[in-house]
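Data first, discussion second: the structure below is written as structure tokens.
Left out: one protein chain. Kept in place: all the others.
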Amino acid sequence: MKIIGSAARTAYMLGVSALCLGGVLSTTVTPAFANEDRYVRIDEKPSGEIDPHKARDFADSILIENLYDTLVVPAGGSSVGPHLATGWTTDGNSVVFELRDDVTFHTGNKMTAADVVYSFNRMRDMGLGRSFVLGSQIGEAVAEGDYTVRFTMNEPFAPFLAAMSQVPIVDSALVEQHVTNGDFASEWLSENDAGSGAYQLVSHKPQEETVMERFDGYFLGVPEQAPDGMRFRYGLAAPTVRTLLETAGHDISSPWLPPEVLVELSQGENTKILAVPATTQMFFKLNTQRAPLDDVHCRRALSYALDYEAVRSVMKVAEGINAASPSNGPIPKGLMGNDPSVADFGQDLERAKEELAQCKYAPADYTLEVAWISGIAFEERFALLMQANFGQLGFNVEIVSTPWAKFAELVTDPAVNPHVNQVMASPVTPDTDSLLYNSYHSSRAGTWQSAEWLDDAEVDRMLDEARGASDPAVREQIYRDLSARIVELAPTIFPYNLMTVFGANNRISAPRLEDPAQTLPAISSNFAVRKMVLRD
Amino acid sequence: MSSQVKVFRAMPQSFTAGVFRNPLFLSGFVIATIVVLVAVFAPFVAPYPEHAGPFVDFGNVRTPPSAQHWLGTDLVGRDVLSRVIFGFRQSLLMAVVVLGLSVPFGVTLGIVAAYFRGFTEIAIMRVTDVFLSIPSLVLAMAVLGVLPPSMLNAMLAVSVTWWPWFTRLAYNVARAVVSEDFITASKVVGASHSAILIRDVFPNCLPTILTKMANDVGFIILVASSLSFLGLGLKPPTPDLGSMVASGANLLPGSWWLTLGPAMAIVVAVMGFALMGDGLRDELDKAKK
Amino acid sequence: MNTPRLEVRAVSKTFTVKLHKIHALKDVSLDLRKGECHAVVGESGSGKSTLGKVILGLLSPDEGMVLFDGKPVPTRRTLPMKRSIQLVQQNPLSTLNPKRTVSASVIQALKIHHPDLNRAEILVRFEEVMGEVRMPMDLADRYPSELSGGQRQRIAIARALACDPEIIVLDEPTSALDVLVQDQLLRLLSELRQRKQLSYVFITHDLGVVRQLADRVSVFQRGEIVETAPTQDLFDNPQTAYCRELLSSVPVVSEEDLKFISNLHAKT
Partner (left out) sequence: MRNSALQSMMSRIYASQLTQRLVQSVFVLFGVSALIFFIARVIPGDPARLALGPNASPEQVASLREQLNLDEPALTQYFLFLRDLFHGDLGISLYSGRPVVRDILEQLPATVELVLFSAVIMIVAGVVIGAVATRYQNRAADYIIRVLSLAGIVVPSFVWAIVLMLILAFWLDLLPIAGRLSQGMEPPRHITGLYTVDALLTGNIPVFFDAIYHIALPAFALSIASISQESRLMRASLVETMSAPFIETARAYGRTESWIIRKWAMRPALVPALTVVGLDIASKIGNAFLIEAVFAWPGIARYGVEVILFKDLNAIIGTVLVISLAFILINIIVDFLVGLVYPKIRLQGATDV
């Protein structure tokens, strides 16, 4: 052993000192930062966008929810309540909002009607992010005084108020300063905030983390027990999140953890799960433009062939709690037009074979492509299940996994859009329109929401009619009829309604994510950090 | 008398005998042989061969190892052991095809560059440098990002990163060979370039190339599993050891058997071939002295 | 009758190594007649081997030319041209491909130059060639590593003979062998020359060997021929100082010495 004695001794010493160092550090270094302990830590997919008018997915919407405010906010069911607007009046072909006069932006600037007009125009003119909720029926916005804004309508547009809950208001004076070459200041706004929200931006590294801290000038005030800030982390792997939650190094997970991990977290000593009975649904979208699924009978055959029980069995997230519940067709529970009597979908191979017999295609001639979004592990199991189920009908099934970004691109072409696409969606606004119009209107075909490429005159007519009708009862009936029509056309398989489930550390409580009575249908609204409570 | 002349004869027997006395090679050879046999006879060895195909049993998911399922069942109720056994098949197929594509291509370029020198050499070796200047995992990912996911494309992507190593190896060995007197002799005798390359240069590079190939079988399995871990693997339900580890890892430590089985399988397969390569190299070094 | 078979006319060749120009051959001329053995002597690095390569067509000269039968040799030599001029190299360890049996190496040469022969005829020729170099046929399917240095050089000669050459460039063929084997090989070469009317370009630094075998000698110094003369003239009456110096350093091995040595060998 004395041969390489000195080298071994050095290595040994290094090892010992590393261990000592580790021991010392773990006891001394970590707890020295008191106020940071009061930051809530949340993680999401790989990157985030903080330009409020470019933000589009779930992760982005959580950031925007906390940095920015909107005129109105979801208030349960399909309704909206006042927020930056104290109230509104409908006046012939226009809607007039009265604004609060006590709102200041993070800069200290007062929020006025000009900011609202600027924000609306910016969102619509850029045409990115969630601007699709702004129907072409909306005309122009005009400031009629410092705290009054008038929106004129080209045509009646029933989902208007709900849509306004998705238009974040920016500090126009600040944004204007950073416009270069007519870029809407989008480079600047992708790295800075110009909002009035309860939290303001500290730093934003789109692939690492976004940090924000409490904004003391928030017009509604931020409760003392709310977190002092938020650390929004990107791209943590499931085992990492799981370990961090156990060791109080993290507070709320993304909703993409595997169900088995959630089960373990629900039993953990320091951990729990947060379940939001929101209006999210899983959709297996069938490409209605691609043989053999351009034949309604083949689509119906697939609907009957799926083992719905098995799908739902995957989503068990705790002892006795299943995140998946039977669906009522295209309109999730809690939204206008939901019809509990719409068939409880179940597997029926006999009927599947009957439908298949009427289909003009022979299954053996076709290979069905079933897609799942890589990163959402449980979707692979659904794909495998479909492979087995549809295989029983004689279809050859190929499974393809695509990252979300690639999927959103694939669906733009019906010739390459996979036959079956798994999409989880919830209405962007509390209005049924935001879900159905963007999924089934023929003019919207080819987005991730409308991977069906449905082209049905009857459906288009009903969707347009529901937009124009102002009487809620009439709209309710239209949506019920529409729901029945869609089930008949079978462009989509509706496997389950979904509770969105998060793993969490016990020190955080988020009433909107835990208490069904306080939960709002637009899921990101439940991530208002100011409504959370952090125990010390 | 003349009938006794054999125009071909295998390598000097002392080398072969020495190799089989080398403990590293021998243990690697035994492991690799078992892996190959298991892979070839997978349908007969696997307890539930149908579980390697489109099969689900949601009533039987994620059961820990038991007498029926030695390595437990996975998230859709398939027998992990059966899938591991079929996974060997895919891994070996991958390695064989990647080597089959990249070795002839890479070695040909390497010895051609070493033999002809001049512009040919510069062109080939600079292009090779370009490929070698991109870390292979990154390059394979970029290529796989381009191609739709399939067994063949995964093989192509890995091959694209693999051939330059053989070009460089063959080039280095062949440069030494080309300066040998017997190459001059062949030229003087009037042998054609192709004959010299095939009969004189190539056979003398072969032992080194074979050694690297033995090692590489394992490393190709490793790279393929890394790609699968990043989500660039084979199409389900094809059993793929790397993806099995990746999906199982999310459920550690709870459902450890989902990771342990396939991870050990990768380790055993890679180990077997790496040991073989090591032993071969030992003997090669001895032979040189 | 005696027009030269091979003429080297004013050949120059330079190499560039690390920006330094090295004149390997400077204005070298040389004749070789049928059945003649022309020795090229000089210190190592004096350009002898380069001359050999130019003659063989392995290098093309910067200036000057090589004539065969009075006609200039083209840069790309034809197969019959290649056949006519063959080579036996210095190092018996590397002159044969270690991955091929000796029969394969020789038979390759036979096949190249006798494409019209069938397998049996080739084997007959192979046996003949092996006989010419006194190699027993039971060594035919050995690998070079299983043969002695002298045996390997015989195979190298056999390979050259297999082409039916008229000229053989002998590039220090015996310098790596011990004295006894060297002597046997030289006798073989000498006998082959007479029997087959071969011409040799004998590259060597060993003047003892030159005296034994060569008809004429060219002395090389730094890429130039300083003197060319019939062997006996050169040894008796060297014209240049360099040659005199060279000659004075030659150890002389007499016939008696050789006999003595071979007797020693025979006894042990």
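For this structure, a couple of remarks:
Order of writing sets the chain letters: A, B and C. Residues in each chain are counted from 1.
Just so it is clear, contacts are C-beta pairs under 8 Å (C-beta built on N, C-alpha and C of every residue); 3 or more make two chains touch, one makes a residue touch a chain.
All of these numbers come straight from a predicted model, not from anything done at the bench.
In the entire assembly, the chain absent from the figure touches the shown chains A, B.
Touch with the chain that is not drawn comes from one residue among A:A114, A:L220 or A:A237, which is A:A237. Contacts to the hidden chain, counted on chain B, fall at residues 23-24, 126-127, 129-131, 133-139, 141-143, 145-146, 218, 222, 225-226, 229-231, 242, 245-246, 249, 252-253, 259, 263, 266-267, 270-271, 274-275, 278, 281, 285, 289.
Touching the omitted chain from chain A are residues 2-8, 10-11, 14, 18, 21-23, 25-26, 29-30, 32-33, 35-37, 39, 41, 46-47, 49, 51, 54, 56, 127-129, 131-132, 186-187, 190-191, 205-209, 231, 233, 235-237, 239-240, 243-244, 246-247, 249-250, 374, 403, 405-406, 408-412, 446-449.
As a convention for this text, only the chains that are shown with their structure count from here on.
Between chain A and chain C the centroid-to-centroid distance comes to 86 Å (mean Cα coordinates, whole Å). If you average the Cα atoms of chain B and of chain C, the two centres end up 47 Å apart.
In chain B, no residue touches two or more other chains.
Among the residues of chain A, none is found touching two or more other chains.
By the touch criterion given at the top, residues 56, 58, 79, 82-83, 85-87, 89-91, 94-101, 103-105, 107-109, 112-113, 123-124, 126-127, 137-138, 140-141, 143, 145-146, 156, 159-160, 162-163 of chain C touch chain B in their complex.
Interface of chain B with chain C (complex): residues 1-2, 4-9, 11-12, 180-182, 184-191, 195, 199-200, 203-204, 206. Within the complex, the chain A residues that touch chain B are 237-239, 258, 260-261, 264, 307, 309-310, 313-314, 374-375, 377, 380-381, 383-385, 387-388, 391, 397-401, 403.
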